[in-house]
Structures are given as structure tokens and as C-alpha cells.
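Note that this complex is displayed minus one protein chain, with the remaining chains in position.
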Amino acid sequence: MSRPISIRDLEATLAIKDAGSWMHDLATQLYPICRSITGNGVRETLRRVDARVALSTIEVPSGTEVLDWTVPREWNVRDAYIKNANGEKLVDFQRSNLHLVSYSTPFKGRLSFEELRPHLFTIPDWPDWIPYRTSYYAENWGFCLSHNDLKRFAEDETYEVAVDTSLCDGSLTYGEVTVPGGTSDEVLVSCHLCHPSLCNDNLSGIALATLLAAYLKHRQTRLSYRFLFIPGTIGSVTWLHKNRDRLANIKYGLVITGVGDAGKLTYKRSRRGKTEIDRAVEHVLHHRATPSQVVDFSPYGYDERQYCSPGFNLPVGRISRTPHGEYPQYHTSADNLDFISAEALRGSLEAVLQVTEVLEKDCRYLNQAPFGEPQLGRRGLYGAVGGNATQPANQMALLWVLNLSDGEHSLLDIAERSGLSFPVVRDAAQALQEKGLLAEVSLGRGAGP
Amino acid sequence: MSRPISIRDLEATLAIKDAGSWMHDLATQLYPICRSITGNGVRETLRRVDARVALSTIEVPSGTEVLDWTVPREWNVRDAYIKNANGEKLVDFQRSNLHLVSYSTPFKGRLSFEELRPHLFTIPDWPDWIPYRTSYYAENWGFCLSHNDLKRFAEDETYEVAVDTSLCDGSLTYGEVTVPGGTSDEVLVSCHLCHPSLCNDNLSGIALATLLAAYLKHRQTRLSYRFLFIPGTIGSVTWLHKNRDRLANIKYGLVITGVGDAGKLTYKRSRRGKTEIDRAVEHVLHHRATPSQVVDFSPYGYDERQYCSPGFNLPVGRISRTPHGEYPQYHTSADNLDFISAEALRGSLEAVLQVTEVLEKDCRYLNQAPFGEPQLGRRGLYGAVGGNATQPANQMALLWVLNLSDGEHSLLDIAERSGLSFPVVRDAAQALQEKGLLAEVSLGRGAGP
Partner (left out) sequence: MSRPISIRDLEATLAIKDAGSWMHDLATQLYPICRSITGNGVRETLRRVDARVALSTIEVPSGTEVLDWTVPREWNVRDAYIKNANGEKLVDFQRSNLHLVSYSTPFKGRLSFEELRPHLFTIPDWPDWIPYRTSYYAENWGFCLSHNDLKRFAEDETYEVAVDTSLCDGSLTYGEVTVPGGTSDEVLVSCHLCHPSLCNDNLSGIALATLLAAYLKHRQTRLSYRFLFIPGTIGSVTWLHKNRDRLANIKYGLVITGVGDAGKLTYKRSRRGKTEIDRAVEHVLHHRATPSQVVDFSPYGYDERQYCSPGFNLPVGRISRTPHGEYPQYHTSADNLDFISAEALRGSLEAVLQVTEVLEKDCRYLNQAPFGEPQLGRRGLYGAVGGNATQPANQMALLWVLNLSDGEHSLLDIAERSGLSFPVVRDAAQALQEKGLLAEVSLGRGAGP
């Protein structure tokens, strides 16, 4: 049996000192790039990921019909600003790419404050922060600024506005990496890369997925893994459209996003709610030393909305820390490099690796001596002097695995029922298998009911 | 889609200023009438209801065999009193019809106190109140009086007792109103009218059922409604006996009683426990602003005992406020016109109308664009500027209805799973249907498992 998939093994395999710092460093490199759902910022981001995991970059032309949607025109920004009468730039895209509403249409002109005001977005409750706003599917332009900066505008002044963007036929770009395994059963790992300088919301997921892909490429795995680096919504819609004939292979999936903040790990169940991925993540979180939570599926959120739409209904859940919208920094300039930490990223990765280990190793065994307990003592699996009051966990695991290995229960089932952690149960099964007391059941794997 | 069934619509349709006062006024008119399980008091009560809803009055002769029972002889009262030696009436039926034990057999004679005492019923704990007692199936006579009045009797005195009643072949009387709807699927609404001057226990249910029937007669409904105004137990037994071939149409039912007191609304589940009526009432109560409770079926109570007997096992629950027997005024003279209020009656009616709206409008839809989310923005169903942290309930409802409209989930299922109220879900479904995104599934309605 191969060595366990784990964060220490990852660090050893990739010769990385600290996986958390590695991910934070990658986020730092990607931070300044102006991403949107299309455009050169996406391509530049993918180039940086490609350097680490050798991904495929797919370009889908504007106007392509994808499910109920149409790939939009490609959007790029050269510059954008608002100048006052003195020629002073009160808002300047060069200082922060958040200042421009994403997908702002080109505009150049002089406007009174009254005319300009509907195009300005602030957060009065957090007067230092710049909000993040988009207008993908309604043609418009706008600027986001801190509420404090809004005070520098005067009601009776006239402003020079420049939105030097292009919105033209081009393409939507996304990245894909596959790690082939021993079977065609696939784990889908999806993260979005359509947000500009926002760290928890997009960069944390990209960094974790990149490092996970880099690691699994060095391992032999039972399952195949497919990593998607895609713009939110339109990206998953496009991918699903182009890959309908492959979806039957997807037995498990995770949307990974918002995994760098200090909050507790949160798992959002798939629409089906009790599939293997749901149970694996719940089990792993339950046994971690730090607090975590599990929430039911709802049709709002990230790309799990598309994967879990009723026509596809894939077994895809989402792993995050504090859920989007539940922290004030969400979709503001405060979701910056200080808001995410190497430590939080490392903990998130560790949990995902523990889940991967469950998916890789879960299986069903058949007890080869199911009538009564087999005599463990003569096989060297049991303490010699009897009569003690308690049994250590690894001895209990032997008994549990034997008792429940009737072909109906997987190792994860046994871990759940016994209250023992998956690794302890897995090790017991391995020891019993080595003594010929267990035989793996060939069928019966799968994504659950 | 027709306007919602609601209390405001009821008041507008019937040109009533306040539905609560209307019901309290009807109770006030019915209060003095001496009702029992048979007799002229029942007929007089039905005449007052008939004037408002045009009901059918059915007479079933004494001696008719109905299920395991026999329709009893008809009972009527001319007068009843107890006089002391001075000719003073210590107990007088003319002052309160509660003074006479219901179904007391005729008697005239002079009795010592010792002979009389076993025929006298009081409530020592509530010395001002007259209890309500019956002796339908054991031939006997008796008087109910306040415990304070009992003190006016002397141990050594002789009393003149007159029970001027008749117990003769006649008939059992009940009323029935049907409101035909678009389908033969029926909602049974049942209330009892066999109690004399008791308000919460019988008059509140009669008043609510009468006003509901009057309203639904003015509406076009999908379902048919059948209202029964019947004496308790023997009335439902009789009706079930005479209508066995109609019972298959009853898909939902409510016994309505005790809906005028100040207590919280209480729903008692049907014997089957999780049918559509059970779920509809639970959902409505859960979303009301005021506290409420749901209790499991038990075989004691009102006519749900008969509807839910194992041979019929109809999906009939019961709606009340404080359950019978859990308030001290129950079956005493304190259950009077002051014990029930227009406000409580109006709240009960409102809840019943909300339930009716669920029954009328619940159905299953099929998402016509189930692969991924349909693009709501271009259909005008979604806000134009993106990036906000939260979604309003009506936008969440659109997503929930789309996500769960796979032919397996009804609107009520979606409301339950999403935590949204039925009207919000219903409105979202209507909006989506108008845009062609939903199609109603023709089959799949019904009373549940």
C-alpha cells in the first residue's frame, strides 16, 4: 500500500519548506493582475499557473452558445480615471484595478457631479474600502471608490471621465489540468479566476488547486483528477457545455474558494447531500482539531450552482472558510494579501489532502473469517496479557473493521459508525489484509446513493 | 393566475369590515341555543348557518344503524329545575342550558338531599363555574351547578325535581355544504355543533367554517370543498357510514374547533402524519409571526378520531388553539362569549386561508433549462449590477425553484427545503413560468405518501 497522501508528504515530494507560504507567495504574484470573466488578465494568470502544473489553456470564441448562455465579448482595460477641474485624478485604475466596475463599456466625456453620481459606488459603512462591482450582462460603466474619497467630489464641479476599455469579439479563456489515475473515476476540482485584486475570493482557491495539482502529478493515484481554473458562472457553464459526454466519470467534486481567511473551515454539501464526497469531507472536518461547520446545499454561491443544477446534479460540494458574504471584507479592497495567511491556506490544503486520502483509500472488504472473531492473538495483532479495562484505538479499529466488513460497509462507513478516524481504520484494514483476514470487494465503490 | 386566497381578499369579496367580528357576532347569536347531539337546538343552529351559506340539512332517523353505532333517540328539553321547600328554584334550566346534564331522561319527584346528591355535578376547584356533563348512552338524569350554589342545599331538606325532557324516536340532524372546484379532489372541513352554551368548544369552529364556506362559494377553486356541521362522534360516524363511496375523493381534511381562545395555534397531525395537509399546516404555522405548535396524532379528541380510524385512515388533521382539556374553562360555563375574541378568531381564519392557498396552488414544475442556471439577467429577472454580498428572498426563490423543479419536488417541498414561505416560492414559480422557464407537471399531485 502506498504512503498516505498528506501535507507532510506533499512538502517532502515537492521539496517545499512550507506549503502555506508557497500558496501565499503565489497569491502575491497573482494579486496585481486585473482579471475579469474574459481578457488578458485571465491569460496572464493561467500562464503563472501553467509554469507550475503544465495546464491546457482553452479559448472559446465570443458568441459561442453554451447551455442557456452566450460567451460574451472579451473585455480589456487600458486605463480609466476621473479627473477634477484641476486635472487631478480623483479615481485612478492604475492605483487599484477595483476602481473600475468590471466590464465597463468605453466612455470619454465631461460630466457634472449629478450626471456622474449614478456611476459611482462606495461602502458608507466601511469608508476606507473600495467595493468590487461588475456589470457583465448590462452595458454600463462605473467606478468604485472609498466613501472617504467620494467626499473629495464637489456637487457643482465638472469631471473628466475616461474609461479606456475594449469590449470586442475575442474569446473566453480557461485552464484545465488532468492527472490520470488507475481508474477513469474522476475527482473534479474547480476554482474561479475572474476576480481582480481580491485574495480570499479567487486567489486562495487558485493557489490551493495549483499546489494540489502539482503534488498529485507526482503521486500514483487510484482516481483521476481534473482541475479547472475558470471564470465564475460563464466558465463552468462553458466547461459543462463542452464536456457533457465526460460528466458520467465525475464521481466526486469540490469547488475550492475562500480558503485563506482566519475563519473556520466550512463545507457546503452537494445538492444530493449524502454522496461519498459529502461524507468524506464531513468526516475529515469532524476529526480535525479545529472547529468547522457543514451547511446544506443552497442554489446561491459559486460554481457549485452550475455543477448542481438539476440537469447535471453532480456530486460536487464546496470547501471554504468563512462563507462568502459573511465577512465584511468580501468583495472589497480589504480582501487583500493581509486578509489571507499562509497558516490558514496550509490548514485548508491539509483538510483537502485528508479528503483526497479518504477518496483514494475508501473501499469495501469482506471478512474472510466472519463466523465469530478470528483469533487475533496468534496472528500477533493483539496484546498478550489480558484483563485490562480499556482497548487502545488501533485495537478497537481491528475489531470494528472485522465486525463491519460484510461487504455492505466501506471503510468510511466503519469510520463513521465507530467514531474512529479514517486513517486509524485504514491502517487496521491494511494490517488485517496482510494477515489474510480481509479481501477487497471488487465492486461497490461509487459516489453514493 | 388568480389572486391569492387571503383574509384581505375574503373581507373584500364578502364586503365584511372585520372577519373576526363577523365570526364573534355569529357565535353571539348561536350562544343561547340549547344544542345536543340531536334535537331542535341543532336544527335552529343549522337554520342560522343556512342563512349564510345555503346548506343541506340531513335528518337520519333514530334507530338507524351507522357503522358500529345506532342513531339514538332524539332529545328535547322543555324545562328543568330543582326547587327547595320554599318553592325557590335553586337550579333553573331557563337561566343556563348547562344546568341540565345533556340527554337527561324525564323525571318528576320529591327527593331528600341524600337521594338527590348523586345527580348533582360541580367543580370544587372553580366554585363559580357550572360544569358541562352528558349522559348520551347511559339513561340517567342530572344537574350541573356551581359549587357555590351547592352550598344553598341543606342536608335535611326535601327537593322538588323536574326534568321535563323528551327522549323519543325522531332523528339526528346535520348540515353539509359543498363548494365544487375544478377537480373532484376534496378538502373536508368538519366542525361539531352538539354543545349547548359553550363558545370556544363548538361555536368558534362553526363560525370559522361558515365564513370560510361563504367565501369559497365566491371563488373559483381548483379543489372541491365539503363542509360538515355535525354532532360530535355520532355525527361523523353517521356521515362516514352514509358516504363511504365518496371518501376516496378526500385528499385533505381539517377538523376545526376551539379556535377562538387566546392560546397559540395548535395543529394535531393526521394518523398518517406526513400527508400534504399535515405538511401544509405545519409550513403555514411555522411561517406565521406568532407562536404555534404541532402535536402528533392520538386517538382521543374530536371527530378526527373517526376520520382517522384505521379502516378509513383519512388525511384529516385538526386545527385548534389551546387543546381541549388543557384550559380550565373547557366544558364549563366559563367557556363563554368573553373567552373567545374576534382577534383570535380572525388569526385562526387567516391561518386556515393560508393553508387553503397552499392546497390550491401547490404543484410540481419541470425546469425547462435544467442544465446549468438559465441566464436570468437577460430575462429581466435579476439585478443588473453584480457583486453584492446577499440576495433578497425573491431572488433566492427563483434559484431554489429552478434548482428543485426536477419533477420530484412540489412548491411546498421547495418551500420546506429553502426555508422560504410558500407565497414567495409560488410567486417565483409564476414569474419563471411566465418566462417559459417552467412547465407544470400534470401528474404528481396528491395527498402524500
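Going by the order they are written in, the chains are A and B; count residues from 1 in each one.
Here is the rule we use: a contact is a pair of C-beta atoms (placed from the backbone, for glycine too) under 8 Å apart; a residue touches a chain by one contact, two chains touch by 3 or more.
This is a predicted model, so every value here is computed, not measured.
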| item | value |
| --- | --- |
| Hidden partner chain, touching residue among B:T134, B:T221 or B:N367 | B:T134 |
| Selected from B:Y330, B:W400 or B:F422 as touching the chain missing from the view | B:Y330 |
| Residue, one of A:S224, A:T356 or A:S405, that touches the chain absent here | A:S405 |
| Among B:L67, B:A162, B:A262 or B:V294, the residue in touch with the chain that has been omitted | B:L67 |
| Interface with the undisplayed chain - residues on chain B | 67-69, 101, 121, 131-138, 140, 142, 233, 236-237, 240-241, 244, 271, 298-300, 305-306, 308-313, 324-325, 330-331 |
| For chain A, residues in touch with the removed chain | 367, 369-375, 377-378, 384-391, 396, 399-400, 402-406, 418 |
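Heads up, the rule we're going with is that only the chains that are shown with their structure count from here on.
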| item | value |
| --- | --- |
| Chain centre separation in whole Å, for chain B relative to chain A (CA means) | 54 |
